[in-house]
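Note that one protein chain is taken out, while the other chains of the complex remain in position.
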Amino acid sequence: MHPNPASQLDPPATPAGPTARARHGSLHRRDLAWYLDKAVGIVVFVGGVSAIIFILGIFAFITKEGMTFIFGDMNLKEFFTSPNWRPTDAVPEYGALALIVGTASVTGLAMLVSVPFSLGAAVFIGEFATGKVRESLKVLVELLAAIPSVVWGFIGFMIMKELIEDVFGVPVGLGILNAGIILGLMAAPIMTTIAEDALKAVPDTYREAAEAMGATRWQIILKVVFPAAKNGLLGAVLLGVGRGFGETMAVLMASGHAIQLPGSIFDSIRALTATIAAELGETAAGSPHHGALFTLGILLFVVTFIINLSADLIVRGIRKKN
Amino acid sequence: MVNPTPDQAIKLEVDNLTISYGTNAILRDVSFQVREREIFGIIGPANSGKTSFLRTLNRMNEFVPGMRVDGQILFDGQDVRNFTNVFALRRRVGVVFPLPVGLPMTVYDNVALAPRLTGVKKKADLDVIVERCLTRAALWDEVKDRLHALGSLLSGGQQQRLTIARALSQDPELLLLDEFSIAVDPVTTMRIEDVLKELRSEMTIVMVTNLVQQARRLAERTAFFLNGELVEVGETEEFFTGTVQDPRTREYVEGKFG
Partner (left out) sequence: MFEATALNRRNERVEWLWKVLFLLMTLILVVPVIIILSVLVYKGHGAITWEFMTEMARSGGREGGIFPALVGTIWLVGVALLASVPLGVASAIYLSEYAPDNWFTRVINLAIINLAGVPSIVHALFGVGAFVLFFRFGASILAASLTLAIMTLPVVIVATRESLQAVPRAFREACWNMGATRWQTIRRVVLPNAVSGILTGVILEVSRTAGETAPIMFTGAAMFIPFLPQSVFDQTMALSYHLFIISNSIPGVAEETKYGVALVLITLVLAMNALSIAFRVYLRGKKKW
């Protein structure tokens, strides 16, 4: 026989008094806590789905407003091939080519300026800097990313304009160069941060293995870290492009205001985003002009969607491999 | 086998229990019974399905994606899967993990949490429960002056006793212990073992352990799991007096593998 607790004789004193086990509740009946849990589950699910609803909503509403133009005055060939954007003329023209070229040229110059330096900064912060220097630089980059775009526009409009006029002797310092530099400085912190994350994602064992073989730091970065991080770096550049492409206030203020196909980097241009910002206030809802501006919005939405999607796929790709 | 003590009802009945991940079975076709108010030991080497088994008893397996449970577990004669209110089941079942988990709240709040969840609000009632459970878990003397320190910053041995106090604050009918002494010093282990000996008059205890001698010290009956199989189940003493039926059991308790 094993020792029998013989607990039948005196009922056990329970830690919380005789009622504690009664509080366990029925196994077969749902109680308040059960229903509350279900209710919260539904509420947070709605919250979780809200992002999808909003993205679909954005697309639906800009498409709804753009419809009046797309099925009305829009001529697809004119829209993409004519540089004449004259929505307020007696015979309005809706050629978006100059705007597309304007956006592309400013974004292109911005990337030309900022991609090398952003990646360089990411390498310095991620691979060379240590301790306090590294932490301070990261905080600094984060703060730079927080400068509002209207302030960047103001800087372009007030400071960079004069600087360009003085240095290059051009009559008006607003244009591709100004907007490109401003946009480059704006996009740099984001690219730096994401590129640095990508470098950090490369396992230290790679570096140690190369070091054991006698490689110098630079050789390690070039031959080991860059190839391993290349998708992440590409993702960083793509997000920078997305940021430059969609930037509104800075481009609006720093690029001049001329709707034209640019001939030099000092020329003034008009970007897609800036056109919407400049003209939407003057249009009546439901008018072809109003619809045309929303159609530009559809174009912006679709292109940034594709850019963000590819950046995400590329960056997720490296995460999976690791 | 005739039940030697008919007054002891069956608390748990496990029927043809199979636990699997995809096509990989962790535990195969296991059947046995655990009686009311006994300490039931489960021994066996690592990866023999002991921990997965414990998780199915209070349906914590539902939090493990991809885990599949076939067969039946009867709790007081009812299939645990038929309970509408799984939370009420978990309130009846106290669990102590291998690694101590002191929740990041005060020692007091750690122990008062379960009563609060079931609606105990009065400070005086909570005070009684907290002192009582901490005392029973052999921790009161060490923490009575710092009840408002963070439970998650106590030492490992203290946190494990705090975990036990928390389980006791539920006033469970069934207490599951999963290798509770793995992260605890020998002195604390002995103290906890003494606590368990006292508790067996009040609740059923299922104790997974990797220490054969611990099962011998505490458990009335023991099951031996090996590679997802129940090799045998019986009076613990039989495991050590040579009356085991399976040679693998003898080899394991004699320390030849595991």
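By letter and in written order, the chains are A and B; residue numbering begins at 1 in each of them.
Throughout what follows, a contact is a pair of C-beta atoms (placed from the backbone, for glycine too) under 8 Å apart; a residue touches a chain by one contact, two chains touch by 3 or more.
Predicted model, so just to flag it, every value in this text is computed and none were measured.
The residue touching the chain not shown here, chosen from B:10, B:25 or B:105, is B:105.
Considering the full assembly, A:217 is the residue among A:29, A:217 or A:230 that touches the omitted chain.
When the missing chain is restored to the complex, the residue among A:22, A:112, A:158 or A:261 that touches it is A:158. Of the listed positions A:124, A:206 or A:226, the one in contact with the omitted chain in the full complex is A:124. Counting over the whole complex, subunit A has residues 24, 33-34, 36-37, 40-41, 43-52, 54-55, 57-58, 61-62, 64-65, 114, 116-118, 120-121, 123-125, 127-128, 137, 139-144, 146-151, 153-155, 157-159, 185, 188-189, 192, 216-218, 239, 242, 245-249, 252-253, 273, 276-277, 280-281, 285, 293-294, 297, 300-301, 304-305, 307-309, 312 touching the chain that is not drawn.
Taking the complete complex into account, residues 58, 60, 63, 65, 87-95, 97, 99, 101-105, 113-114, 116-118, 150, 152-153, 163, 166-167, 170 of subunit B touch the chain not shown.
The rule is short, and it goes like this: only the chains that are shown with their structure count from here on.
Distance from the subunit A centre to the subunit B centre is 50 Å, each centre being the mean of its Cα atoms. On the side of subunit A, the complex with subunit B involves touching residues 1-5, 7-8, 12-17, 20-21, 23-31, 33-34, 37. Across the complex, subunit B meets subunit A through its residues 4-5, 7-8, 37-38, 78, 83-85, 87-89, 91-92, 115, 117-120, 125, 128-129, 132-133, 136, 168-171, 173, 200-203, 220-221, 235-237.
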